[in-house]
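Could you have a look at this structure, given as structure tokens, before my questions?
Removed from the display is one protein chain of the complex; every other protein chain stays in position.
Chain IDs A and B follow the sequence of writing; residue 1 opens each chain.
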Amino acid sequence: MALNQLTAHEIVSLIKKKKVTAYEVMQDIFSQIDKVDNLTKAFLFVNREEALRQAKEIDTKVKNGEELPALAGVAVAIKDIIATKGIETTCGSKILKGFIPPYNATVINRLKESGAIIIGKTNMDEFAMGSSTENSAFGPTHNPWDLERVPGGSSGGSTAAVAADEAFIALGTDTGGSIRQPASLCGMVGLKPTYGRVSRYGLVAYASSLDQIGPITKNVTDCALVMKVISGHDNMDSTSVNLEVPDYLKSCQKGIGDLKIGVPKEYFIKGIDSEVKSALDRALKIFAKLGASIEEVSLPHTEYSLPAYYLIATAEASSNLARYDGVQYGYRTEEYEDLASMYQKTRSEGFGSEVKRRIMLGTYALSSGYYDAYYLKAQKVRTLIKEDFDKAFSKYDILITPTSPTPAFKLNEKVSDPLTMYLSDIYTIPINLAGIPAISLNCGYSANNLPIGLQIIGKHFSEETILRAAFNFEENNDLEKKRPSIKPAKHMEAAK
Amino acid sequence: MKEEVVIGLEIHIQLMTKAKMFCQCSTDYIGKKPNTNTCPVCLGLPGSLPVLNKKVLEFAIRTSVALNCKINQVSRFHRKNYFYPDLPKAYQISQYDTPLGINGYMEISLSESKEKRKIGITRVHIEEDAGKLVHEGDIASSSYSLVDYNRCGIPLAEIVTEPDLCSPEEAQIFLVKLRSIVQHLEVCDGNMEEGSIRCDANVSLKDAKTGNLGTKVEIKNMNSFKAVKKALQFEIDRQKRLLAEGKKIIQETRHWNESKNITISMRSKEEAHDYRYFPEPDLLPLKIDLKITDEIRKSLPELPEARRKRFIKDYKIPEYDAEILTSSKVLGDYYEKAASSYSNKKVLSNWIMGELIRYLNEEKIEIEDSPVSPEKLVGMLKLMDEGLISGKMAKDVFEKMFKTGKDASQIVKESGIVQITDEDKLFEVVDKVIKENPGSVNDFNKGREKALNYLVGQVMRYTKGRAKPDFVFKAIKQRIKE
Partner (left out) sequence: MTEKIITKKEVEYVAKLAKLEFNEEEKEEFTSQLNSILDYFKKLNELDTEKVEPTAYVISMPTLLNNDEVKPSLLQKEVLHNSKYIKKDYFKVPKIM
């Protein structure tokens, strides 16, 4: 097996044991990027020289017998919505092309302190608005499992990079499912932490009360490792919670015979792909075998989470994106007569249509006369959705659902069935509204080799529990683990 | 129609913390090179987040308490959204429905009637300041503006009064007292030229008989308390004239033009702003428990009212003097410093209210920068008490002290203008003058008091003003008798 195909945990161990050098590992990563990134188009920017230099530094430390930190030598890909000092940060948008932040996000500093090496910035839906990475101003990313399909979004680039072994780990962001859904579509592990668990300082804001940064990894062990590094209170983020960070890796490894699992019935209605349904059923049987109890539960306000989410997220986004006006940084239109026309042309030319649509919706929802009817109403419904989960968690430790109602769909082909489109939002959005943590991991494959994801949801600050459940499932999921082909589907060639 | 004037004020004060409101850049931005006093947070760079400076909260509570406000136990931040180049995030973090302080008041005393009036304070809230725009050329012909973000994020407290003020004079009295209070609280330096205090006003005319309120007009761009008084007066006259002509007063914002002494309508530039206020998601609500408020109330620095009463009681100076000396904190500090080493508090007060303030105003120097320190002033007064210089000479000495910064004894020594107190020497001159002016002596003997003055004048001429006047008077009388 090539070095790039290993996990972060394995690589750190090999480097520490001097079986490999960090430099060789990094070279192998870049040879994989050279081989496949023109196909996946996961990366927007690759930091080759600097990464190799940092790898050499790790090797020097090893030579000097210095103690190595938790992620020493691990190549990490960063979603281009997270500020990296001296490295262009575009958020997948024309309006930030060329913007170079003079500072690092807190999570970046924490990764660097842990010895991880940032190898590049990954593609995404513009300003995190989308679920396929087709809304990027710089072209879509392709799913390594079938290059004609989407990797999911908005963290499509980060997920594809890890799935194609172009990086060991990646950071994505999740406002309405943008870590979990691509993880599901690409067969990876993706975790959205509890709101406030991970610092948002340096995360370019989409919806401030919903956004979270989280890890995208090849397995649960790596996920736990990264969570330990990036979690924790930050003095630069007033919404980051001052709670101790547990040893996630350690707690993973306990059994789950004590777990009470709830399965929300509102998630299993018509519109779910039959292969997804059977993969879920099979998975639940495994949990039962491991000793967990499984029962149906109701989250009665589930269907209202969609309008509530879109009102709250777009309202906050319309305010967060108002700063993109061409004055201080980023794109500025070439021709204008005065300030007003400069603002209008810059923003209209710089933003893509999905972003503009959401800004319009959000602006309307907050405008005078409509605030109570829309924004305030949505916040009240948010309370009801949160209470649904609180009630469920008074009886159950975790909830299990599919992450996505279908496997990856084709590029340029929005899913046709409106019910399916509806479900694809419903599975992930309520979790963000409630601010609770959830992890997606692979639980099977479709007949045409596309990954199917399982979502485990926990109550506030119960990352330990959901990681433990995920770890145990992963260990006992006796399904042959497949690798993505990084080729277009064979039938395309046959059709020719 | 008989009209009553209704005025409300909206005052912004810059809080004198060391660091800005939501980041740790310095608040000492005046005179700094543009765009050198900023960071990702106050620049509103993508990904930045605000964290509240605790001193800002403390200063704002102090201000609210001193203005007798009720402190809201839960106080939230809101975003005020609008586009302008000096506002990098395109929203200002401010407060909307739950300001820090509400329902307060401040007492003012009207100068002529000595009547005391309670002016209601509707609210006190905190918000961040914006940057500065520099217009190249004049505002009409310039094709571009320049932006400096140094001032972004400076903490402001906004104080809104009830429409309880009845005249431009009252407005000015209110502002002077408010400035004095915030200076004494040590939350703001009150320097209107540097923008530490800014004031906008709302003015309307009420029908005195029916009590019907008139249309409110907002006045902006007044850069001094004097300008506030002038602008309000102009606006009141303008509105009265319109009503007399049977015309309607339009609700609008008007700018005060200092050079032309008029208010100008900004209606064409005005667009009803829809600020789309919503709770700031990046900052959790402030929970202010009563214990903190009580602690702050107990540890308030001495307020001007209390200081005034203390000056009257302890220094036994009249109310008029005390009022002036406590009108600004630094002036009161100056007086107390001097008073700590000089017993005649009234003489001290006279000199400060008289010569000192006169020269400071003429040279446009702030009292903190006075070339005559409290110690130096006391030094001069002591020379006067010792008889080395007369009262008249003292005025010259003071002027020289002010212009050169030297102390009194040095100046007296250098210019050799020590008062002559040597009696023998003085009698010599007196004898000389009497000999030279027999006519005047005769006149005096005939009962003309004025002649004595002439003789004294002659002595002063010979001694170049250095003779001690009352001694000269006595000496001449004595000699003439003999």
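Just so we're on the same page, a contact is a pair of C-beta atoms (placed from the backbone, for glycine too) under 8 Å apart; a residue touches a chain by one contact, two chains touch by 3 or more.
This is a predicted model, so every value here is computed, not measured.
Novice: So which of B:274, B:314 or B:470 would be touching the chain we can't see?
Specialist: The single option touching the absent chain is B:274.
Novice: Would you mind spotting which of B:14, B:53 or B:239 touches the chain that isn't drawn?
Specialist: Of all options in B:14, B:53 or B:239, contact with the hidden chain holds for B:53.
Novice: From the listed residues B:36, B:73 or B:478, report the one that touches the chain absent from this view.
Specialist: Here the residue in touch with the unshown chain is B:36.
Novice: Taking the full complex into account, find the residue in A:100, A:288 or A:479 that is in contact with the omitted chain.
Specialist: Residue touching the chain left out of view: A:100.
Novice: Please identify which residue in A:48, A:94, A:377 or A:483 touches the non-displayed chain.
Specialist: Reading the full complex, the residue touching the unseen chain is A:377.
Novice: Could I get the residues of chain B that touch the absent chain, sorted low to high?
Specialist: Touch set of chain B with respect to the missing chain: 17-19, 24-26, 33-40, 43, 51-55, 57, 76, 83, 85, 134-135, 142-149, 269, 274, 276, 279, 281, 283-287.
Novice: When the complex is taken as a whole, what residues of chain A touch the one chain not shown?
Specialist: Counting over the whole complex, chain A touches the hidden chain at residues 98-100, 102, 195-196, 209, 235, 237-242, 301, 303-304, 306-308, 310-311, 318, 322, 325, 327-330, 332, 336-340, 342-345, 347-348, 351, 356-357, 359-361, 363-364, 367, 374, 376-384, 386, 434-435.
Simple rule for what comes next: only the chains that are shown with their structure count from here on.
Novice: With centres defined as the mean C-alpha position, give me the chain A-chain B separation in Å.
Specialist: 57
Novice: Sort out for me which residues of chain A touch chain B in the complex.
Specialist: So the residues of chain A touching chain B come out as 82-83, 89, 91, 96, 99, 101-103, 105, 200-205, 208-209, 235-239, 315-316, 319, 322-323, 325, 327-329, 339, 343, 363, 366-368, 371, 375.
Novice: State the interface residues of chain B toward chain A in the complex, per the touch definition above.
Specialist: So the residues of chain B in touch with chain A come to 40, 43-52, 79, 81, 83, 85, 88-91, 147, 274, 276-278, 281-284.
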